[in-house]
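One protein chain is absent from this view; the other protein chains keep their places.
This part shows chain A:
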Amino acid sequence: MDASENGATAPEKHDEGESFTKVKSKKSQKRKLEPDGGTTMEVEQPNKRPHFPPISADKLRGSDEMRKVAVPAHRYTPLKENWLKIFTPIVENLQLQVRFNLKTRNVEIKTCKETQDIAALTKAADFVKAFVLGFQVDDAMALIRLDELFLESFDVTDVKPLKGDHLSRAIGRIAGKGGKTKFTIENVTKTRIVLADTKIHILGSFQNIKMARTAICNLILGSPPSKVYGNIRAVASRTAERF
């Protein structure tokens, strides 16, 4: 644009001498202003960078991002019951928009104008996903509050290929009588465990997830619970001493 303008002005100036009317170009005016003003605008260099004025934050936002979390049928009712507790922190603390799409049975989370932190969307999505997997709302809330918590899932048959009765027994070993073993592991390693048929989900920090996973794998492979307690206790005390 500048080049064309320059090209346009140049022949005009030449034509001045040939009894044409003098047309004052904006360029020449501005050039005069320069020495008067004293401020050299770098933008005004001939055939150089375009000029972009500073934009307001609204325009910078871009489009809204959205996340969807599918809800299986058996979690439908608990979702309904805990809906208030779920959406409150998302909306108030993270400033996101959330709704449950009844037709597709998805929880949809969307950013909006008020969202300050774009990472909040991921946190919210993880939070809802954790709840859908089977964790309690309070436990899943920790995902929003702490950055370094993670969620790990694996299958019992991943550890050892078991079938039929053996599989059932392995699951029983993990759970313990009245959930005793599972709670013990949760307490010692400061994690939360969800035992859904053959799938196992662990929520916690990285080191703790590792500890819990080792304990559960040992149980699957056949160690008695007392031995597993001893091991996790030793490991946990060691890690506690370090910090």
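Everything below uses one rule, namely that a contact is a pair of C-beta atoms (placed from the backbone, for glycine too) under 8 Å apart; a residue touches a chain by one contact, two chains touch by 3 or more; residues count from 1.
Operating definition for what follows: contacts and distances are computed from a predicted model.
Undergrad: Select, from "GDP-L-fucose synthase", "BLOC-1-related complex subunit 7", "U3 small nucleolar ribonucleoprotein protein MPP10" or "CCT-beta", the UniProt-recorded name of the complex's unshown chain.
TA: "U3 small nucleolar ribonucleoprotein protein MPP10"
Undergrad: From the list A:95, A:136 or A:239, pick the residue that touches the absent chain.
TA: A:136
Undergrad: Which is it among A:23, A:146 or A:221 that touches the chain not included here?
TA: If we include the chain that is not displayed, A:146 is the one touching it.
Undergrad: Among A:75, A:110 or A:190, which one is in touch with the chain left out?
TA: Per the contact definition at the top, the residue touching the missing chain is A:190.
Undergrad: Which chain A residues would touch the chain omitted from the figure, given the whole complex?
TA: Per the touch rule, chain A residues meeting the hidden chain are 136, 138-139, 141-142, 145-146, 149, 179-180, 183-184, 186-188, 190-192, 203-204, 229, 233, 237.
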